[in-house]
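Only one protein chain is missing from this complex, and each of the others stays in its spot.
In this document, chain identifiers A and B correspond to the written order of the chains, with residue numbering beginning at 1 in each.
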Amino acid sequence: MATPHEHAHPPDEHGHDHGAGHDHGHHPQSFWSKYVFSIDHKMIAMQYMFTGLAMGIIGAYFSYVFRMQLAYPGHHVPGYGVVSAAEYNMLVTNHGTVMIFWLAMPVLIAAFGNYLIPLMLGCDDMVFPRLNRLSYQIFLLSALVLIYSWFVQGGGFGGAWTAYPPLSAKSQYNLTPAGSSLWVVAVALEFVAFLIGGINFVTTAMNSRAPGMKMFDMPIVIWMIVLASMLFMGSVGPLVAGAVMLLFDQTIGTSFYDPVHGGDPILWQHLFWFFGHPEVYVVLLPATGIVAEIITVFSRKKLFAYKTVLYTAFGTGVLSFFVWAHHQFIAGIDPRMANVFTATTVLISIPIAEMMFVFVATLYGGSIRLTVPMLWALAFIAEFMIGGVTGIFLGSSGSDIYFHDTYFVLAHFHFTFVPIAFISVMAGISYWYPKMFGRMLNETLGKIHFWGTIIPFNGIFIPLFLTGMAGDHRRIYNYNNFPELATEHMVHLREFATVSLLVLLAFQVVFIINFFVSLKSGKVAGNNPWNANTLEWQAPSPPPHGNFAELPNCYRGPYEYSSPNREKDYWPQNESV
Amino acid sequence: MAKPIATLRSATNIPTGRLAVWWLLASEIVIFGGLLASYIMHRLGHPEFGDYASHTNTLLGGINTFVLLTSSYFAVRAHFEAEHGRGATAAKWLYATIGGAVAFLCIKSYEWTHEISEGFTITKNAFWSFYYIAAGLHGLHVIGGALIMFIVAQDAKKNRELQRVELVGLYWHFVDVVWIFLFPLLYIAK
Partner (left out) sequence: MAAGTKQAGHGAHAGHGEHDEAAHIRLYTKVYITLLVLFLVSVTGPVIGDMVGSKALVLITAFGIAVVKAYLVCAHFMHLNIEKRYIGYLLITTVVFMGLFYAGVAPDVMEHHGRNWVNVAAQNEVERALKAHSEHGEGEHSAH
């Protein structure tokens, strides 16, 4: 059937495009085409989100097991058994790997990106829906390969998520020949999935905005997801090459990382961290974007300095390519490089701090509503700042000589990563749940879940700062083997951390109940329960295939809250003057 | 199937497909760049690599460079025809380009078979490891490109989706540029 839409739309067209319901949506879809092989960005977003959250539960289970081992070494762990040294290594390795690559990235970038980008930009889908589906399929395959790697002979890879050779390259050291290679393959597949997805996101944001929506009218969260995709695309390449090299070292005996035959193990470290550092900003930027959306809506106030936030994000992104070797200060890099990387690392705290100050300035004088999403967003700012300031000690090579590879590092990155991978995700889910599912989550349960998460979270990691400073090295499976670390005080700190984890995990049940019960019996949400400006709230909840009955035009920026000449304290982007 | 409105918009005035291919090429530059930077560091730090490299077949490598340059020329001719709405002719030029790809792969197969039979395997030393990985990764891109070109040609000869001729051409030119750098890096001994 000839479609009337197949011509390019000039950017300043004032007519309305007809999106939904024209050539799609009227034929009944089978279960398979609607849920499994969908090309609709919203369904793909849900696939990423549920896969990511499921993997997150697995990652959390791993942390439960190894924290039980750390607090009660050698004891049987309920729901697992006794943890051997090799299993301990496999658990910590895969906990880190899963949480970063199979929870944080899919939920923050792929799920929220897929869901929000077309809706917030006022179009009907991503520019390449079938490529979108392919990226999820590759991602799902990567998850299955990783899970499979845990059940092969020898068990899952245990060489830390950083996979340094020669441990990762030689099976006589890691004792997990199949698991190691499968781990590398899984990570490589995940990279491919996100490269493909990233191209989709960036192209959609650049080209498919609603008529009238200039680049600086896009919501900050879209900018952040797009920047994150660009950062990822620009930094993962060397590691893709490095992963191929590692795989060949593991399987057929090449010697890329073997100095005796002309290779160099420190090359891997550089390849890994050249990506690994921008990667943390890849996950941080979308998290801050989510926070920005929430604090503007729930303080009924314009974002304090939109362009400043953007420029700090650009600055962070660019600088993030110049700091990577701060992960390698004591690995044997040339000390003169350490000087350079100390300077750049300390510098990079400036744009992020500025972004946090902008958030605080946004809140100042605002009409604050402490809804559950707002609580999560505020907690993000507070907890992330603790993570940030502790990073200064690690970024300075002098103090890092002491702190490197201790629990101080671990506590630092959990104070940054948990806000990114957990707190902002909860913020985003509780904020956009009404749009996704057409129902409101229960506020009381949400608040119980919130406090039951935040308080124990601090209870886990503040003790770990202390044990780290006292000398606890990372990746040790039983501190009883080190008498000076097995003092009563230290043992109590580790136990306190583990018990806090148990409490935190228990409170997640509240969230799971809230999530699934509200699907059926939550209050009906309506289009715009939060009275927000951005375009996704102008579509039905949940949006149909095609998103908008009439594709909207855009007349203003996204943060016109409490505008002086208006009665209503919000001004949707698509409301004409 | 109908394309979403999103695909047809062009706020940047660059057609969506082309914009996407530029981003793809940007990420590919970083992949090959990382690999080649690693190789160059080893090459410059290990003078003995020069001796190892003298066993590569510069003649065949050179012929392959000629083959790729020529196929790049065919690709831009295909693009030109597609731009003027002549899909059938564009498809013919695409087939010629694919022919170049096949020739490249045949020459490379012969080259590698010969080298492997002489004992210059991927595990012989780090130079040969880099040699096979770099040329192999490039070769995978050649194979992928040829397949995609074939698919695009099927549509193009029916005058459908002609813009894709340019897009696959862009990818092909990139593959050519990578080889332009691979050839001196891997084959020129000193």
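Quick notes on this one:
The rule is simple: a contact is a pair of C-beta atoms (placed from the backbone, for glycine too) under 8 Å apart; a residue touches a chain by one contact, two chains touch by 3 or more.
Everything quoted here is computed from the prediction, not taken from an experiment.
Which of A:F321, A:F393 or A:F507 touches the hidden chain is settled by the complete complex: it is A:F321. Residues touching the missing chain, restricted to chain A, are 6-8, 234-235, 238, 259-262, 264, 266-267, 270-271, 274, 321-322, 324-325, 332-337 (touch as defined at the top). Interface with the hidden chain, as seen from chain B, comprises residues 8, 10, 12-15, 18, 22-23, 25-27, 29-30, 33-34, 36-38, 40-42, 44-48, 51, 54-59, 62, 65-66, 69-70, 72-73, 75-77, 80, 82-85, 125, 159-163, 166, 169-170, 173-174, 176-177, 180-181, 183-184, 188, 190.
Everything that follows uses one rule, which is that only the chains that are shown with their structure count from here on.
Against chain B, in their complex, chain A makes its touches with residues 3, 5-11, 17, 19, 22-24, 118, 123-129, 195, 198-200, 202-204, 206-209, 213, 233-242, 244-245, 248, 252-256, 258, 261-264, 267, 271, 274, 546, 551. Those residues of chain B that touch chain A in the complex are listed here as 2-16, 19-20, 23-24, 26-35, 37-38, 41-42, 46, 48-49, 122-123, 125-127, 129-130, 133, 137.
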